[in-house]
Structures are given as structure tokens and as C-alpha cells.
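A protein chain is absent from this complex, but the other protein chains hold their places.
Lettered A and B in written order, each chain numbered from 1.
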Amino acid sequence: MSTAVAQKRGLGAAIWDYLTTVDHKKIAHLYLYAGGLFFLIGGLEAMIIRIQLMKPDNNFISAGLYNEMITMHGTTMIFLAAMPLIFALMNAVVPLQIGARDVAFPFLNSLGFWLFLFGGLMLNVSWFTGGAPDAGWTNYAPLSTTSPGHGVDYYVMGLQISGAGTLIGGINFLVTIVNMRAPGMTYMRMPLFTWSVFVTSTLILFAFPALTVGLFLMMFDRMFGSAFFDVGLGGNAIIWEHLFWIFGHPEVYILILPLFGAFSDIFSTFSKKRLFGYSAMVFATVLIGFLGFMVWAHHMFTVGMGPIANSIFAVATMAIAVPTGIKIFNWLFTMWGGQIKMTAAMLWSVAFIPSFTIGGMTGVMLAAAAADYQYHDTYFVVGHFHYVIVGGVVFGIFAALHYWWPKMFGIKLNEKLGKLAFWPFFVGFHLTFFIQHFLGLMGMPRRYWVFLEGQGLETGNMISTVGAFFMAIGTLIFVYNVIYSAKKEKKADGDAWGTGRTLEWAIPSPPPHYNFVQTPLVRGLDPLWVEKMDGKEGMTPAEPLGDIHMPNASFLPFMMSLGTFIAGFGFIYQVDNKAWLIAVFAGMGILLGSMLVRSVKDDLGHHIHKEEIEEDIKKGVAK
Amino acid sequence: MSHEDVLNPTKLPHDPEKATLEGKNKFLAFWFFLGGETVLFASLFGTYLALNGSTQGENTPEHLFGLELVFIMTMLLLTSSLTSVYAMYHMKNHDFGKMQKWLGITVALGFAFLGFEIYEFYHYIHEYGFTFRSSAFGSAFYTLVGFHGGHVLFGLSWIVTLMIRNQKRGLNLYNAPKFYIASLYWHFIDVVWVFIFTVVYLMGKVG
Partner (left out) sequence: MAYNSKPAHHEEYQRKQHREEMKHQVLTFALMILFTFIAFGMVIMEVDTYFIIPTLIILAIVQVAFQLYYFMHMKNKGHDMPALMMYGGAAVALLTIITFTTLIWW
């Protein structure tokens, strides 16, 4: 209902609609737009870094600005691009895959998005107010506690706000998956994407609180004169490293697991086969999540934890290669003997397997604690984590976007342009990062502003920079594809690829805002495929046609997030001038006031009447 | 279920807090949130344990802490945990008046606890000059205990808001889950306090 009405009322109403929406499909759009924008900003920062390192002793940007670039590139890509793009996919797909009409907490879903967005904006405002954070994305103390200016303060407040949003989102998806599954959708019938989102959300739940505490301690040290990381007063800088990595290592699994799930769905759809070793895949996903919490100290081998701790963490890290290997082989076996259709989504997925495996192998190399003393803080590490994050997460996001784009927007992305975007990106990716392993082994340290002439590093860096330009070209073609397809592509079918297996393909593209006219009855793994094999058109309903209960839109999430945003500035600047405490009180007042309104005002949602639904079915927007 | 059934049920079911899908969702989400809070407080405890020797030669835990005050605070909070159990007992028996009464007692005990905590901090600052900034131990102590105190304050505001909001209309399927999870929150505050009095005060006194 709301989109049609909004279009009639014009742009203002459409904006208001998005500001207040609690519909998971629209929140997915918001995450996608915001995450996409931050991805482009982070990419621009990467290009500037690569231009600076194009030739020896370059002075394209100053040393200080370079530090800000590397910090913001890392922070933006992890927290403001990869995370929200994953949340976009989770929002767009999970409720549809489990046969639900929305998430468990639509209001909190919207709150999670706005907190993330305001946190991201806060971080990027720092560019214009005297300098961005410059202590690296890991923000190690005491470099961070002694960094002059307010850059690091922006890091602390921005991540605190967007981190709160992520935690809220994680709990929301956990409850959604536990409580909102359609009848017959047992745990062992859930699509792999839903499974991986479940595990990911658990990791979010247990990992983000450590970051929250770390950021609070950093905030207290920088803004209120406490001494957690101040060695002069008995503090200990290693506390930050531990807290950061207790969060940070699960975070990399939070990033990759949902895309493992997406790849599983894509491989089986485009191979026209059920996923090979479904239960082994589920087991491997859970095991990766479990082991992901026991390996954080492998980032700290050179801290001096001693040989026993280093050995334990080395062995635990290597163990993760086992479940990951199970996954790689199962994907290969899924394709084996299948009727493979090489769509753009499939292209990204197939390219992911060797790319990610290389990253996994260098990971095992790094896990050998004794050898790590040699690799630590060199370009070898940079090469490694870009292989897993770009080769895994970014390839995965591109694949998943191609795959679910028709479900999200009702049109497919142009396949030709999709493949055209893939090749320069793929080639550029390997050009950029493969050589970096060797640069690292030759002794080039990471995070350095310049390298010297005559040390054999010139050619490698030049190749790397050229590769980065190829990746930029690929990205731009993808952006062009989005615009081109919006104008030229025809409306997609409900089962857009023709071989859809899971519930999201049983309903129109895009789905009506209540998703399912009648909650479907799930009769097996790959429920739509089960019905297709029985010669049926769609799903068997599990309930009679009737009124549908839906949540109400609300402007409060926006207000709450705005409150934290204002308070954030107050906290940062009260160090200089106590008058800024007014902003703290005003912001917290807006936040707590909005929470009070939410608590006191009843919000029971509304019903969509049977007649309206029948109307929609006649028009063909619901089925 | 129509809105009328939720707000004015003719008869309350056995578990009013879990009778609606919204209630079930809230119940589960809040437990999950407490799982996350466990990690949050563990990080604070870990930081405290790492730094409780960094006293810079003055105001050690042994020297600072007085057990009388902590004992009274412990009794207050433990008792408030039992009174909120009583409140939930009456909720399950659909006796709104008695539930409100026991919640009122819980809140009173909570405020008494908070009063003692503020007095304690004031005492340390003014009698001993032991502040948030005086040493890493000071920072860690005030952060850990202060985070707990902040939780107490938030819990009190939450319960009071619920009590005032629903004073006139009594128990229904919309507010029962809210009362229930607020009481879970209150118990969790007590869980954290058990570790605080053990790890911070008692073990601090032992040295």
C-alpha cells in the first residue's frame, strides 16, 4: 500500500515513508544505499592510498593525511560498508526465506539502521572538522590515546553508535529466526543463508559487547581523564588490544559467514541441484562460529604473551581451516554434475572459491606463530586479509546482490553488464593484492607513508596500483549497471531465475509489503523445489485467507538515533569547552524522551483486511 | 488476536507474558540481550582484575573498602530480588494490585541501594581523595561499579515508568511481557552484584 500512495503524494511523502518505515524490505534498501555510498567513499580512500604508493618517495598526500586515509579506509570498509551491505541482504532475504511477514522487532530493525547511519555520518564528519581518526582501524593505545585533535574521538563515538545498532540488529535476527519460522520450517530445513545469519547474529551478540567496553574505556581515557591505557598511572595498553580483538576476530567471521550462506544458495540454484552435504555445511558453519571466539590472540603473537599462549592460539587458528575446507569441497561437489548456468551471480561465486582459498592458505601461514614474527605488520598481512575480505566478502556481496536484486527491486541487473563489471574487478583484485604478499616478504611494512628507492619495491607497488584502477573500473561498471537496469530491464518473475528452491522465490518480485498472503506450509528442505517436484505451482498455504497483522511505521527510531548523534558531538567537544555539555544533555534528552514515548504509547500495529489482499491478488502484486 | 483481546482480555491466560507472539519475542530477545550483557560485564571485570593492583602505592582495595556498607547494600539488593519474584508471582496469579505493591517495595529497596552507592563514592572521593583519575585502579573500580549503578538507575526508571503507565488499566497481554522482562533485568542486576561484592570487595579485602 505505502509505496503506491507515496508515489502519488510525491517526493516528500516518499522520503517520509523511508524515514519512518519498519518494513524489512525497505530497511534493506536503506542499508543498501547507505552501505553502497560508504563503499564508494572507502574505495576512493583506497585509490588515494594506492596513488600515494605508486612510486618511491611520493608526496601525493602528506604523511598525516595518509594516516587518516588508511584509518578511514579500514574503518569505513569494515563497519560502514561491509556490515550494512550484509544487513541489507539479511533484511531483504531472511524473513522471506523462513516464510515470515516481517522481522520479530520491526521498530528495533529501523532503530538499528538509523543508529548505524548516524554513527557512520559522525565518523565522516571528522574530515571537515579538523582531521579524521589517524591511529589505524585497530586504534591501538597508546598511539590512539595520545593522538592530538579530535579524530580518534570521532572514531570512538561513531563506532559506539553504529555498534549499538549492529547489536540490536543481531538480537532481532536471532529472535526472528527462532520464533518466526513458518509451520514445517524446522531448523534443519532452513536455507543455508538463514543458518549462517543465525550463527552470525550469535557472534554479533557475544562479540560486540567487548567492543562496546573497549570503546567506553577509550572514551573515558581520552575525554574524562581516566587511566586505563596510561602506563604512567598504572594502566595497560594491552587491555585495548585484547578487547579489540575479542571483538575483532569474531567480526571477520560475522562478515564472511552470511556470504558463505549466500554462496551456498547461489551454487545450488544455478547448478539445479540440492546443496551437497547440507548437514555438514550447517555443522561447519556452527563450528566456524564457535572456533571464531578462540583465536583472537593470533593478531597479537608478537605482543609477548609467551610460547604457551601463542601455541594454543596457533593451533586453534589452524583448526578453522578444517570446517572451511568442508565448505569449499561441498560447494565444488554441489556444482559437480549439475546443470550449471553461468550467470553474473554464479561468476562471482565461482571466482570466490580459488580467491578465498588463497586467502585461507596465507591465513594458515600466518597462524604459525614463529613464522608470524617475520610476517607481522608487513604487506604480507595486507595481502592476506584483502584476499579473504575482498575475495570472500566483496565477491560475495556482488554475487548475492546479482542473485537477490530481482527480489529486492523487481528487476534483474543486466547480465551482460554484470559480467563486464566482473572481469576488470577480478583481474584487478589479483593484480593488486597477490603481489603484496611478495612485497611483504621483501620487507615492506604496512601503514608506511612512503617506501624508498632502490630496494626492489618499485615494480610490485606499481603493479598493485594498476590493479586498483582495474577494480575501480569494475565497481563503476556495476554502479552504471544499477542505473541502466533500473531504466531498461523488464519486470522479473516471482521465481526470477526459474530454478529457485527456497521460499523467497515463491512470492512475487518485489513481494507485497506483507510478503505472504497466506503463511506457507514447508514440507522439506528447499520447500519451493519440493512443491515443484510434486508438480505444483506454488506453496501449500498453512492458514486460511484472512486479515493480516502488520506493525505501524514510526519516526521515533530516527529521533533516538539523532539524539545519540547530538550527544556524541557534545561528548567530543566538552573537552575543549564545558558549554558543549548542553549538547550531551540535549542529545540524551531526545534519546531518553523518545524511549519514554515509545514505552508509554501503546503500539499494537494494524490489520490489513482480507478485501484489500484479494484486491492485491487480482492486480497480481500478491500471490 | 484482535487488539481488544490483547488490551482487555476477558480472562488472562496462565502465562500472560508469553501469550502473544510479541510477548514470546520480547521474552526471548531479552534473554539473548542478557547473554550479551554477560560478555559486557565480563570485559569490565576482566579490566578490573587486570588493573586492581595498579594503585600507584596509595588507596589499595584493602585500605579503602569497608565491609559494613557493602554488606548492607548486598542485603538490600538480594531482598529486592526476592520482592520482584513476589511481584511476578502475583502477576501469574493475575493480582495486579499486589504486583504493583511488591514492585513498589522492589523500587524502594533499589533506591536505598543506589543511595548507599552514591554515599560510598562520595566518601571515597572526599575522605580518601580516591577518584576516577587517581590511578588505573581508580578508573577500573569506578567504571565497573558505576556501570552496575547505571544499570540499577535504568532498571528503576524502567519499572517506575511501567508502574505509572499501567496504574489505571491493570494487567493485560500487552503490558505483562513488559513487566516480566523488567523483572528479569532486575534479577540480572543482582547477578552482577553478586560478582561485584565477591570479586571487588571481598577478594579485595583478602588481598
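The definition used in the following text is that contacts are C-beta pairs under 8 Å (C-beta built on N, C-alpha and C of every residue); 3 or more make two chains touch, one makes a residue touch a chain.
This structure is a prediction, so every number in the text was calculated from the model and none was measured.
Per the touch definition above, the residue from A:H150, A:H242 or A:K273 contacting the chain not shown is A:H242. When the whole complex is considered, the residue among B:G35, B:G146 or B:G170 that touches the unshown chain is B:G35. Check B:T74, B:T106 or B:S134 against the missing chain and you find that the one touching it is B:T74.
Contact between subunit B and the absent chain runs through residues 5, 9-14, 18-19, 28, 31-32, 34-39, 41-43, 45-47, 49-50, 67, 71, 74-75, 78, 81-82, 85-86, 89, 92-93, 184, 187-188, 190-191, 194-195, 197-199, 202-203, 205-207. As for the chain not pictured, it touches subunit A at residues 174, 178, 202, 205-206, 210, 236, 238-239, 242, 246, 293-294, 297, 303-305, 309.
Methods note: only the chains that are shown with their structure count from here on.
We define each chain's centre as the mean of its Cα atoms; on that basis subunit A and subunit B are separated by 34 Å.
For subunit A in complex with subunit B, the touching residues are 104-105, 167, 171-172, 174-175, 178-180, 205-210, 212-214, 216-217, 220-221, 224-228, 230, 233-236, 239, 242-243, 246, 596, 599-600, 602, 604. Remark: subunit B residues 3, 6-7, 21, 24-25, 28-29, 32-33, 35-37, 39-40, 43-44, 46-47, 50-51, 53-56, 132-140, 143, 158, 161-162, 165, 174, 178 touch subunit A in the complex.
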